[in-house]
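As structure tokens, the structure follows; a few thoughts come after it.
Left out: one protein chain. Kept in place: all the others.
Moving on, here comes chain A:
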Amino acid sequence: MSGEDRFVFCMLAPAAAILGLLVAYPVGLLVFDSFFKVDTITPHIREWVGLQNYFDALTSKRVVESALRTVQYSVFALFFEFTFGFCAALLFSALAGQSRWHRTIFALPLMVPPIVAGLLWRFLLVGNIGILNYGLVRLGLISDPEAIAWLSSEDIVIYSVSFADIWLTTSFVALVSYAGLTNIPKDLLEAARIDGANALKRFWHVTLPLMRPVIAVVVIVRGVDAAKTFDLIWIQTQGGPSHASEVFSMNIYQRMVRFGDLGEASASGTLFLIVMMILAAFSYWKIWRPVHA
């Protein structure tokens, strides 16, 4: 080992040790436990069951429903975050130099702890005292403040709990998109204008194609985050009413903590991990690598 190699090794070792002990080893433990029947309530039972936990997880109605709900939640949240965020970025870039204060205020929710955002939205939506419905009555959109039971109707609760997510992270989308928009060369847009393209055409044929990489990054980063969501929904509904807002991460938590079923929780965790790794690999091939190549 040369002196240079030894230096690299010594500088890398502490971080590698921490990631090894706190990430790689637990992940190994997770996969290992997923093949056993393990019960945290009576911890001495540890019985090899092969793929039984996976089979049980994939055939459980509650697990499959929570997985589908996670997709529902992520797609809904992502769609609105993206629409609002991108429109805000377009507005800010139209304002150019005057948008500094707008962007400052808009950036604030980025630093609001998720738990506070969740509680705040629960307070806005909750029955009887939720101010949002009173506002809708005032605007004439609904006739009675009890007309929409945001958090207690099983049909809409999975969408209602995403409002907090949308509020919290639209600014992230807006700021990243704004940074992307300011990087578009002005002469390109000017040339298109001289060639007779109207604003809509300039947006469709110049701005949008140039923003493609930024849009892809935002969609993947936010998509992965939304799929992992736990605290925001937990604080609003704890997964209720009757599991109607239970997403996949919450389902794993429940089986681990409430039912002490470590084996099955580990199997679901492993499946979750695999799906996320596929998303990660996808984002690596599509986005990260071309930039660094």
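Everything below uses one rule, namely that contacts are C-beta pairs under 8 Å (C-beta built on N, C-alpha and C of every residue); 3 or more make two chains touch, one makes a residue touch a chain; residues count from 1.
In this section, contacts and distances are computed from a predicted model.
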item: Missing subunit (named according to UniProt) among the choices "Oxidoreductase", "Carbohydrate ABC transporter permease", "Intracellular sulfur oxidation protein DsrF" or "CoA-transferase"; value: "Carbohydrate ABC transporter permease"
item: Absent-chain contact - pick from A:57, A:192 or A:252; value: A:252
item: Selected residue (touches chain absent from view) among A:58, A:75 or A:120; value: A:120
item: Residue among A:49, A:64 or A:112 that touches the chain left out of view; value: A:112
item: Absent-chain interface as seen on chain A, which is shown; value: 3-4, 7-8, 11-12, 14-16, 18-19, 22-23, 25-27, 29-30, 33, 88, 91-92, 94-95, 98-99, 102-116, 119-121, 123-124, 128-131, 134, 145, 167, 170-172, 175-176, 179, 217, 221, 224, 227-228, 230-231, 234-235, 249-250, 252-253, 256-257, 262, 265-266, 269-270, 272-273, 276-277, 279-280, 284, 288
